[in-house]
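As you look at this complex, bear in mind that one protein chain is not there, while each of the others sits in place.
In order of appearance the chains are A and B, and numbering begins at 1 in each one.
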Amino acid sequence: MKEIVVISGKGGTGKTSISASFSLLGGEDVITADCDVDAADLHLLLAPDFDHAEDFYSGLLARIDPSRCDECGICAQVCRFDAVHVVDGHHHIRELDCEGCGYCARVCPQRAVQLQERKVGQWYRSRLRTGGTMVHARLDIGAENSGKLVAKVKQEAREAAREQGREWILVDGAPGIGCPVMSSLSGADAVVFVTEPTVSGFHDLRRVYDLVRRFDMATACIVNKADLNPEMTRSVHAFLQEAGIRHLADLPYDEAFTEAMVEGCTVVEKEGTPLARALEESWTRLRTLLGTERTGDHP
Amino acid sequence: MRVAIASGKGGTGKTTVSVNLADLLARHRPVVLADLDVEEPNSGLFVQAETVHEEAVHRMVPSWVADQCTFCGVCQEVCQFNALIETGSEVMVFRELCHSCYACSELCPVEALPMTPMKIGDLSHRRSGSLDLVQGCLDIGQEQAVPLIAHTLDYLGARFSKDTLILCDAPPGTACSMIEAVKDADFVLLVTEPTPFGLHDLKLAVETVRGLGRPCAVVINRHGLGNADVEAYCRQEGIPVAARLPHSREAAQCYARGQLIHPHVPEVAAQLEAVAGFIQRIEQEGAA
């Protein structure tokens, strides 16, 4: 089983459109996982059937039982997150601020604080029009711990791959360099950076690469909108070479991505276009890269 | 007044709107641009400015004092984040897993876990004319953005009066770091693009902002691309559209080069002026 994660650091580089294209090209052989749970958009292109849905709980939430509370205020004194508020003389927990550390529950003399599991979202296992399986999720509004939901999506995707004997897991990774992206990368065999030749795109590529270096995995890159700034595209190429990142393709600044999005499909379904051909080639090269190079410690 | 500039989806032009708007406003009045997208702070790339202040930002984590410890096990029992473990001969602290709740430290009966600072990132404050740029930047490998955002907001509160116009470039998405950046803002501008991704993520952002009880308006970027569904949604929900920045390859090229767009693309400048006017009207309404 080989796991490929597509990430970008910066948003709007075309990561999801490219992930969707790879998912389509991989067909049945690929288990697709949308780990961008904070702004999950892959389903808009792949139209999964949301066949199986489950609530996801993670972390804890403190709640004060008003019938036990004697308003002593010790909970508010120990809380480092300012989550305990007094409204009309009664102590209560503002959910949004509660970190779930349990300190208040531990010190409450009346045992009035209960810790409960916190629902943070839902995850789904779906069938795609390719016959392949997709695991995806939706983080509840304002929920924290998106890294944990990412870990759950990946775990379910691996489970599905084992059950069905599939060879590939394709992950649409989370943006940024924080907790969710670390969770998307954990245990993967290869990462594909999708970048653009803009000052911010290049800046974020280098930042996210600094993070990826800490993991042991093969690296590859697609430069999207390459003709927007040819000079910077050359700098990106030089960086890739220096860092030992395999350059998969340069894609043009092309409204076909948006047109496909409006139609709810992927660019590779418009067969024969240069964009479709470039992505098909990238997908083949990526699979070859993983077939031949030493990768992470998967059994 | 603090205006948060946010978007459900990354890459819709949030930073473009923030830096261009700040630059435009700063021609007539003092304005602060705060980059709270601490995982990927990019505003600074577009602004040349002199450093006013720089500081390292820390958060507190426990450190183990061997001599004091009696191996009673309380610390690993109270920690909900798996940040501490007794191995038999020592207590190991995994600082990056710690959420700085202080429970282990304060509940340790023998004070063997004093809290000590750990660096999580940097804050920089720079100035160019009447534009102040305050930026938080998370260290690579640090996973928790919220403490750095909170610290940057504290810095803004201590440094600037309530009457100062502060534009905050918020992190994308609708998760904890976006909430931290938006929850106490006076007004939220949501930047989106007229595509299915843009609309889908805008809906999540609107739900979030409404849940926080913040008033909001929408700025449509790359207007002319995609379809009219975002417009229809805003009309239906009664959300004002403050401006429509036209889709333009020229604007994308300026952005790619790290240039401000408004001095080069007049159609975009006109729409940014509309956003500036919109903000000033809200400011006056707030003052009245």
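Criterion: a residue touches a chain if its C-beta (ideal position, glycine included) is under 8 Å from a C-beta of that chain, and two chains touch if they have at least 3 such contacts.
In this section, contacts and distances are computed from a predicted model.
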According to its UniProt entry, is the unseen chain "Amino acid ABC transporter permease", "RNA polymerase sigma-70 factor, ECF subfamily", "RimK family alpha-L-glutamate ligase" or "Predicted Fe-Mo cluster-binding protein, NifX family"?
-> "Predicted Fe-Mo cluster-binding protein, NifX family"
The listed residue (B:Asp23, B:Asp37, B:Glu143 or B:Glu180) that touches the chain absent from the view is B:Glu143
Have a look at A:Cys75, A:Cys179, A:Val194 or A:Met261 and name the one touching the chain we're not showing.
-> A:Cys179
Residue, one of A:Gly11, A:Pro48, A:Gly147 or A:Gly201, that touches the chain absent here = A:Gly147
Write the list of chain B residues that the hidden chain touches.
-> 76, 81-83, 85-90, 92, 94, 96-97, 143
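Note that only the chains that are shown with their structure count from here on.
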Whole-Å distance, chain A centre to chain B centre, using C-alpha means?
-> 19
Complex interface listing, chain A residues touching chain B = 9-13, 16, 38-39, 41, 44, 59-60, 78, 80-81, 96, 99-103, 106-107, 139, 141-147, 175-180, 182, 196-201, 203-204, 207, 210-211, 214, 225, 228-229, 232, 253, 255, 258, 261-262, 264
Chain B - residues contacting chain A, complex = 8-13, 15, 39-40, 42, 45-46, 78, 80-81, 99-103, 106-107, 138, 140-145, 171-177, 179, 183, 195-197, 200-201, 204, 207-208, 211-212, 225-227, 249, 252-253, 255-258
